[in-house]
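What you see is the complex with one protein chain gone and the rest in place.
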Amino acid sequence: MATLEPAVTPDARAGDPELLERTWGSPPGLLGWLMEVNHRRIGRRYIATGFALFLLAGLEALAIRMQLAVPENDLLGPEVYRQFFTMHGATMMFLFAVPIMLGIGIYLVPLQIGARDMALPRMNALGYWVYLIGAVTLYTAFLLGVAPNSGWFNYPPLSRREHELTIGIDVWISVVTILEVAALIGAVGLIVTIFKQRAPGMSLNRMPIFVWSILVMSFMIVFAMPTLMTTSIFLGLDRRVGTHFFNPGGEGDPLLWQHMFWYFGHPEVYIMFLPGLGMVSMVIATMTRRPVYGYTPVVLSLVATGVLSFGLWVHHMYATGLPRLGTSLFTAASMLVTLPTAVQFFCWVATLWGGRPRFTTALHYALGFLVIFLIGGITGVQLGAVPFDLQVHDTFFVVAHFHYVLLGGVVFPLFAGIYFWWPKVTGRLLSERLGKLGFWLMFAGVHLAFWPQHHLGFMGMPRRVYTYLPEMGWGPLNLLSTVGAFTLAAGVAVFLVNAAVSLRRGEPAGDDPWGGETLEWSTPSPPPVYNYRWQPTVKSRTPLWDPDWGTQPVVTGLREDQREMLSTTLLDARPDNREILPGPTLVPLVTALATAVPIVGVLFGLHWVPIGAALFFVAITAWNWPGAMPHRTEEPGGREHRLAQREREREEAEEEAGS
Amino acid sequence: MRPLSAARPRLPLAACALLAGGCVGTGVQDVLAPRGPQAERIADWFWISFALAVAVFVAFVAVLAYGLLRARRLGERNELPPAHGRNLVLWGGLVVPTAILLVLLVLSAYTDRRISRLGRGAGPEPLTIEVVGEQFWWQVRYLDPAHPHREFTTANEIHVPTGRPVRLLLESRDVIHSFWVPNLHGKTDLIPGRTNDLVFQVDEPGVYRGQCAEFCGTQHARMALLVEALPPAEFAAWWERQLRPPAPPTDSVRVKGRDVFMKNGCGVCHSIRGTPARGRVAPDLTHFASRRTIAAGTLPNTRGHLGGWISDPQGIKPGNRMPAVPLKGEELQALLDYLHSLK
Amino acid sequence: MSRRLALDVSEYPALVSGPRGGLWWGMLGLIVIEVVVFGALIATYYYLKFLAPHWPPAGEPLPKLLLPTVNTGVLIGSSFAVYYADTSISERGDVRGLRIGMGLSLLLGVVFLVLKVVEYSQVEYFWDSHAYGSIVWTMIVFHSSHVLSVVLKTGVVLALSGHGHWSRERAQGVKVNGIYWHFVVLIWLPLYITIYWTPRIHG
Partner (left out) sequence: MRAARRGLAAALTCAALAGCLRDLDPYLEERHTVAGGKAGEGPAAMRVYGCGSCHTIPGVRGADALVGPPLAGFAHRRYIAGRVPNQPDELVRWILHPQGVKPGTAMPDLGVTGQDARNIAAYLYTLK
């Protein structure tokens, strides 16, 4: 898109790329790296870290599948196996899915809403550092052989001290707590950004669907994750200071954990795949060159899914002997929650029916998502029924079910998104041939690996067993499943090759390789550090497809020698004020370390908690101390200042002309 | 003569039978091969839901494929009239799914009612058995509140009469376990501090295998059990046999075996009625020789496996609670003789 | 070169306070998160209560009312002081009013903490006595640590007022600190009812 200069330039230097670069850029070198607050750099770190952990958890999955490939195998002993399946689950749930979706949101949301950065950039950086500390802590424990070993769900009393002395459980508690802190920080940052930084004209009902999905996800994080933090702190207290929350001998109750865990854990699943649904909506719209059919029903479905997901937790607990009447209500709720997704499915189908589809790799993954997720959804409905669940709960049927849901709802949309936005992020195209090869390997791998597991569930194979007797007859299907897992891994490997080749010598992508409809496609690939030379304004949901997009007004009048960004009103996105953002600083990293001291330090002794709390207070005070934030060099209402400056400049120009 | 070696060509099957109960060929633990009313109703529900699932899947993929082909054929000219789109979303996304879900919901509630009514209304009084989960085995106690002297304890194998409801009182002494015999009924958790109950009924005589279905620690994988259903008369006879303590050993080898058992402290954890061994933290061995498996369904109860198990329990089931006791060769032989005399 | 229209925003204010600024929303986010945590604590309390045969457990007396009730009054009073400080600076630009309000709220916060320590040094059970002790002590320690942290934060705000940092326009820090203070006070009320009244009304 040819850039049009604004007709009115109230400030002589408006839209000066050099000045913008200087203002929004980061210092060079390692120190600059540690001081980074730019949302795209931080988003990229989230995505890269999350993807690396996805690969690690994938390797753990391969080890698990190898152990189970044949009966009575002794590749991983029972103790090691416990650690592996715990690490696989915890990594995929806490370290991969949620952070990578947050990362994509952090990268894309400001671009899609036409902002220069996130509303709270230092918070954003803090979130990443805290996440990284959590990941490093968990994998350090793994390498030292003291990984958590009682499942990502970590049920007491097994996880109470009298049954598991291992520090691995304490590591789980610390790491989960710290990762929830990170996710909460990220979620709040995204909510504030979406509320306050949208381009003028982008009222809530004009936001891209992906932004909606991130907004709903962030709210769900805010309402779900504190519960897990609370309950894991209960468990930590049980283990460290002898409280009785989960001790039946002290009038506590092990089921309290399950209620609180699944009150978080069920929404957690939806937290992971709602952004996936949002990404699929974007991919389908662009690749069919049609706006998604039924914007309103799709958005309402996202919101409804988010709300309903908080009323389902008991369907993980049917076998615990809860009263029958209550469980039936949860059956009804479990079935109800599929309706919003069904509506979205048919909105996408309607889009495809009326579209002009281009069968790119991204669309392949989106279509693959439809098929895989549908199967996972169907088995999910079956699992919602109490009697059937009593049979297959905690068997490989459930393993198959949620891998269909999560590979379908998280991994395939993620790859659709990666293939879709890769050109925007790197400025280079990925190979479509390799892309499709990878897609078909992954698609086949999913079914090979997980379809047989439905049958294994029916054949009575429980989850989390490290081995089984040959007489059980589970051998052949397990072997098949292992072959499938390796096929899936081969598909991921093809993507890695594709990515490496593209980074080295991929074709330049241009601003808008797909003819996209949302704002991010109007800026160069990769975008400049300030995102937009002029912050855009919009008047429709698909601004770039507006016939008069070329003359759509842009925002001017922001200072460019400071990080000034336009804030707009919550509902209608009318301009409201000029917010100034902080620049690069070490404060987030220091605060992250201070946050980690009590949470990780508690592994070594309770005295680290008060020490860490004190350090945290110091860090937060430094954070808020005037001077940490760049000060305005002018007082509010800078109009006079500007006018005076413009006057001066005109005089200078006249002088020059005169001389 | 040991019965398992009688039918030579069927050796693998015999092994299977020992570990897996008698139900070879129908799937050792098979949700879809029900042998009791509840498993049967659940399987019925599954088959209905499966038929609906296939229909939904096929219909959706057909609609999707048709739409894509149509779009490809029409190319640039393709437009979807808004009314068509509305109909797709309304019918495909709302009306049809709601109808299907309602059917499933009603059937699920109906199935749930049917399976939870067993043993609660009219009909024969259910037999009550207490099952206590332990890391990593099952303690089984037959209750008869009217005649406490007729109660007894065994482990890892549950004998039940056919055609009569059985109520299990499920408890746990350590962590959460889950009782699950797929051919008979769904699972129910054993939770410390609570007593859950599970009512099931077996229609056909036979041996059905089950195993712990809630991760309970390192040896969760090797915590199996067998349910053996006997015709009522045989069951009554079996109960009578269980009440009798085993006959004291007479021949010298077995006497020596008993001494080995007592002197090495086995009785601290295990109990054998009629002897000083009264331990409560490990399986009751009173009628050990009549059991089909050892180590909670891990191995067939043969002399070879038993010898290996006693010599090195941690090698066979690492992380279980049984310590290895160093025994001389002849002590081991005597102990095996003694244990296998506990019929 | 073709030209397009511009939306000139230079006249919009650069310093705003309250919900117009991002920081206020960030603090609201933190408050919502904490509300969920406190909600989880209260839910746990009732869950354990309805499971227990006796609540408080047999042998434990009902919680005493006088001291905590007075203390609740102290805490509510501190909220008014914070409100006074906030309006002083943000509506009237009155730094002295800000200092008086903040100082008073600090004092009341400290009084609350001291009375809490006095109160709980008298109870006879601890967190490791039974589940009742676990949840009550957790609630009290958790809430008191919030009071402590907001007292410390207010100390920082007060210290900054000495540097002439706050003015009518630059009041966002005071406002944001203020809503957090109000939150810490308000969330105490359900805790107070839960801990001190529930066992009496429904024992």
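Some notes on this structure:
Going in written order, the chains are labelled A, B and C, and every chain counts its residues from 1.
Please note the rule applied: a residue touches a chain if its C-beta (ideal position, glycine included) is under 8 Å from a C-beta of that chain, and two chains touch if they have at least 3 such contacts.
Nothing here was measured: the structure is a model prediction, and the numbers come from that model.
Although it is not drawn here, the omitted chain touches the following shown chains in the complete assembly: A, B. The chain that is not drawn here is touched, among residues B:Asn87, B:Asn264 or B:Thr302, by B:Thr302. The chain that is not drawn here is touched, among residues A:Leu237, A:Leu469 or A:Ala619, by A:Leu469. If you put the missing chain back, the residues of subunit A touching it would be 70-72, 74, 469-470. In the full complex, subunit B touches the omitted chain through residues 1-2, 4-5, 8, 11-12, 14-15, 18, 299-300, 302-309, 311-312, 315-316, 327-330, 332-333, 336.
In the analysis below, only the chains that are shown with their structure count from here on.
Viewed as a network of touching protein chains, the structure reduces to a simple linear path. With centres computed from Cα atoms alone, the innermost chain of the structure is A.
Relative to the C-alpha centre of subunit B, the farthest chain centre belongs to C.
Centroids of subunit B and subunit C (each the mean of its C-alpha atoms) stand 53 Å apart.
In subunit A, the residues touching two or more other chains are 253. Residue positions of subunit B with contacts to 2 or more other chains are absent.
Of all residues in subunit A, only 2, 4-11, 14, 119-120, 123, 184, 187-189, 191-192, 195-197, 200, 222-223, 225-227, 229-231, 234, 237, 241-245, 247, 250-253, 256, 259-260, 534, 537, 550-558, 564, 566-567, 575-580, 613, 617, 620-621, 624-626, 632, 634-639, 642 touch subunit C in the complex they form.
If you check the complex, the residues on subunit A that touch subunit B are 77-79, 82, 150-151, 155, 157-158, 163-164, 248-249, 253-255, 288, 293-294, 297, 319-321, 324, 328, 331-332, 335-336, 338-339, 342-347, 349-350, 352-357, 367, 370-371, 374-375, 378-379, 381-382, 384-395, 457-469, 471-473. Residues of subunit C that touch subunit A in their complex: 1-16, 20-23, 25-26, 29-30, 32-34, 36-37, 40-41, 44, 47-48, 51-52, 57, 127-128, 130-135, 137-138, 145, 149, 152-153, 156, 160, 163, 165, 169, 173.
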